[in-house]
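Let me begin by presenting the structure, written as C-alpha cells, before commenting on it.
Here the complex is missing one protein chain, while the rest keep their positions.
Let's turn to subunit A:
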Amino acid sequence: MEILVCVKRVPDTAENEFELNSEGNDLDRDDLVYSVNEWDNYAVEEAIQIVDNLGGSITVVTVGDDEAEEVLRREMAMGANNGVLLSDDAFDGSDGRGIAAILKAEVEKGKYDLILTGAQADEGAGQVGGMLAAMLDYPYASLVNKIEPADGKIKVGREIEGGNQEMNEIELPCVLSIQTGINEPRYVGIRGIRKVASVEIPVKGAGDLGVDAGSVGEAGAKIKRVDYFVPDLGDGAEMLEGSTDEIIEKLIEKLKAKGGL
C-alpha cells in the first residue's frame, strides 16, 4: 500500500500561553513552541501499522516554510519512508481550499492508494482532507478510528456521537481523516531523530507542482482571517483568589450550597 500522510507544524496548545502581537492582528509568535499536530501522529502511526502488515511505503508531506521541515523529520524518525516539503511564497495566506489544491498537485505526481490527514489541526476546521478528496473525486471518510484493509477496498470505522462507531466500506484510492484513539503513536527518541537528520527532503514550489500561483495563497483565498482576539479573562467564572487554604474554604462553602458535598 502506498500511503501519503499530510502533516502540519502547529503551535502546541499545552506548551504556550497565547498573546496577541502589538498590532493585534496576529499571535505573538516570537516565543511560541511548535510541534506536530497531535492528530497527525495518529495518522502516521496508523500508516506504519498498515505498511508493517501489507508492505508498501509512507510519504509524509506538509505545506509550510523551512521550519516545517522539522515535523517531516520527526514523522520520518517515527517510521515514514519519505518526506516532501511544499513551500513557496505564493502559498502564503492560503485558506483550506488553497492548501487542499497544493496537496492535490502533489498527490497527482505520485501513485497513492491511501491518503491520510489528521482529523483537524490548530485552526480546528477539519477541512483539508474532505476538500482534497472532493477535488480528486476520491471517496472520503472523516474521524476514522478503525481501518481494516481488504482487496481494493477498505473497511473503516468512523467515530460518531456518543462513542458509537459507524462502519463503512470504501473503494481505494481514498482519503481518510484520522481521529485520536485509533492507536497509540510510538515514541520518537533522540536516536531516531539523529538517524534521519541528514536525509534529503525535496522542496517543491508552485512551478514544480504546476499549481497556478493565483489560485492559491492570499489571491486565491475565499476566506481571510482578519485578526485574533483573546476574550477577557473572567468573562465567565468567578475567580477564587487568595492562599490555597482561603480558596479551599471558599470553594467548600460553594460546594455545600450547590449540593457538591
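Observations, loosely collected:
One rule holds for everything that comes next: a contact is a pair of C-beta atoms (placed from the backbone, for glycine too) under 8 Å apart; a residue touches a chain by one contact, two chains touch by 3 or more; residues count from 1.
Everything below uses one rule, namely that contacts and distances are computed from a predicted model.
Taking the options "Hydrogenase formation protein HypD", "Molybdopterin synthase catalytic subunit", "Electron transfer flavoprotein subunit alpha/FixB family protein" or "Branched-chain amino acid transport system permease protein" in turn, only "Electron transfer flavoprotein subunit alpha/FixB family protein" matches the UniProt protein name of the chain that is not displayed.
Only one of A:M1, A:A68 or A:A134 touches the chain withheld from this view, namely A:A134. Between the chain not shown and the residues A:V33, A:L54, A:A219 or A:L255, the one that touches is A:L255. The missing chain, though absent from the display, is touched by one residue of A:R9, A:R97 or A:K204; that residue is A:R97. Annotation for subunit A: contacts to the undisplayed chain at residues 11, 13-14, 17-18, 27, 95-97, 100, 119-120, 122-131, 133-135, 138-143, 155, 157-171, 174, 180-181, 184, 222-231, 233-240, 244-245, 247-249, 251-252, 254-255, 258-261.
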